[in-house]
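One protein chain omitted, others in place.
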Amino acid sequence: MKRHRLYGLMAEFHAPADVVAAARAAHEAGYRRLDAYSPYPIEALAEALDVHHSRLPLLVLLGGAVGLVAGYGLQYWASVIEYPMNVGGRPFHSWPAFVVPSFETTILFAALTAVLGMLALNGLPEPYHPVFNVPSFALATRDRFFLCIEATDPRFDQTHTRAFLEGLAGVGPVNEVEP
Amino acid sequence: MSPRTAARLGITSEATSRGTTTDLVELRYRGRAVVAPALAVPGHPDETVTVHLGYGRTRAGRVGSGVGFDAYALRTSDAPWSGGGLEVRKTGERYTLAITQQHWSLEGRNVIRAGTRAEYDEDPHFAAHLGHKPRRELTMYPEYKYEGYAWGMAIDLNSCVGCNACVVACQAENNIPVVGKDQVARGREMHWLRVDHYYTGAMEDPDTYFAPVPCMHCEMAPCEVVCPVAATVHNEEGLNDMVYNRCVGTRYCSNNCPYKVRRFNFFLYSDWETPSLKLGRNPDVTVRSRGVMEKCTYCVQRINHARVQAKNEGRKVRDGEIQTACAQACPGHAIVFGDVNDPQSEVSRWKADPRNYGMLEELNTRPRTTYLAAVKNPNPEMPDREAASPAASHG
Partner (left out) sequence: MSTRPPDPHADLARDALPPPPGPELIGGDHTLASVTEKIASITLTRRTPLGWFVGFGIAFTLFMGLLWAVVNLLFVGIGVWGPNVPVGWGFDIINLVWWIGIGHAGTLISAILLLLRQQWRTSINRFAEAMTLFAVACAVFYPVFHTGRPWLAAYWLFPYPNTMGLWPQFRSPLIWDVFAISTYGLVSALFWFVGLIPDFATLRDRAKSKPWKVAYGMLAMGWRGSARHWHNYDTAYLLLAGLATPLVISVHTVVSLDFAVGIVPGWHATIFPPYFVAGAIYAGFAMVLTLAIPLRKFYGLEDFITLTHLENMAKVMLATGLIVGYGYMVEAFMAWYSANEYERFMIWNRMTGPYWPMYAALILCNVVMINTLWVKNLRTSVPYLFFISFVVSVGMWLERYVIIVTSLHRDFMPSSWGMYSGTAYDWSAFIGTIGLFLTLFFLFIRFLPVISIFEMRTILPEAEVKEDA
């Protein structure tokens, strides 16, 4: 495997439509190890990169189910098995009452799964990433859009990829990204 | 004085959150004068003032000095008990009285049920017909079976004269703290047992009813359901147990008790310092600390003592062996306590009486403390004696 002294090449754009078109073009050109950066979410951009269904909804559903079982199970176990007490003549298994905290634990566990799952699926926290080495990347959180093709992509070639990027519509400077 | 006299003199009382405020009046009698707070009491004769001797002491120790006013200042040796020619004048100042019951009207409710002899003869179950008791089967919940002892209490309203001996006995038996005038005025008296008294009918000539109100030990207690920490639960003998060391003091149980028999330690009311008080306490009963709810326990310490003794002797507890402090002290034998699972016990026989009813039964709390309705026997030849039962307006 070729070792490059670069992480990749990054092109800067001013307009969101340009970066979306660029991502599409890159995908059509066969690049797969690439990522695009924007100051706000652009669905078309994710589509262009062929990023589709997130695994998160399934995880959250499972998290919620675990929460439901845990919440109801705790109440059932504590009130019926572990320490049953006659409270107001009500039955030990007071399921109408148990519904309420179970509902809350379902939402709690699902929400925790959503957040932790999102962070995990995104690999966050990730304090260091090579793209931060490009000074103008600070504008990715303001009003610039970036497309970065990584050097580990099989079709990456420093000259050809640079030419490809510089030929895209609406492109600004193309920078080398130090690893 | 009577309400009519108070109205004529422009004397008003107001129930506030800091006590009952009332007018200070100057009583001038045969050259003597004393300033005193005035209270209107239904049924008191008009144009008459009653004062009580024995207050206003100056050398009675830290508890008794400076309480009330000295009525002896008005007393003459030639007529030591009553006399005419009293002048009453408002001073313009107000005074706060600490009264534990600020409202004396029954408001047409059926918590106290009474009837005349004629009504009783016509329908011995008149008391039950003054309320709507739900059928026992009418519940979503399975019936809880009480095998073994099932403690209950019955109180005969005919016998109760409102002497408050039961209240004093309960206080002594259960280490109930004295909270002082300011706290009583704020509605924080600690008496587990209280004697409610109500006036009904015409203000000038009302009927008076007394009812001692202990904890009802409801089988479907509303207080138990709402306690977040299970500090009040039901035991197998039907007692509503109050677990002091578990109570965190949310006071939800007190809010949900329709009988308002629960008392809360808003401060550390019990004196933990004075040695003589420590000696005076009942060692069988916990002394409660700040932030904890308490209430009538059917003298559970006496129940436990008798049960243990009976078990040691290999027998069941005999009827009458357990006497709660209130039942023991009552001079009129108005309160009876025992095992309702034993059909021969006195309490079971009382509960089988047609006059038997439970307070606020329609709430389906299933109280173990029930009452025997009062039956009055007014002479029909007395003028203006419309002796209707106090809750006659309620269907």
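Chains here go by letter, A and B, matching the order in which they are written, and residues are numbered from 1 within each.
By our rule, a contact is a pair of C-beta atoms (placed from the backbone, for glycine too) under 8 Å apart; a residue touches a chain by one contact, two chains touch by 3 or more.
Remember, it's a predicted structure, so these values are computed and weren't measured experimentally.
Seen in the complete assembly, the chain not on display touches A, B.
Note on the undisplayed chain: of the listed residues B:T96, B:S159, B:T208 or B:S254, the one touching it is B:S254. Within the complete assembly, residues 15-18, 101-109, 111, 183, 186-188, 194, 196-198, 213, 222, 225-230, 246-252, 254-256, 258-260, 262-268, 290-293, 360, 363, 394 of chain B touch the chain that is not shown.
If you put the missing chain back, the residues of chain A touching it would be 15-17, 20, 23-24, 27-28, 30, 35-47, 49, 51, 54, 56-57, 60, 71, 74-75, 78-79, 82-83, 85, 87-88, 90, 94, 97-98, 100-101, 103-105, 107-108, 110-112, 114-115, 117-119, 121-122, 124-129, 131-132, 137-143.
Everything that follows uses one rule, which is that only the chains that are shown with their structure count from here on.
Chain centres here are Cα means. That of chain A falls 68 Å from that of chain B. On the side of chain A, the complex with chain B involves touching residues 85-91. Only residues 141-142, 144, 218-225, 227, 230, 233-236, 366 of chain B touch chain A when the two sit together in their complex.
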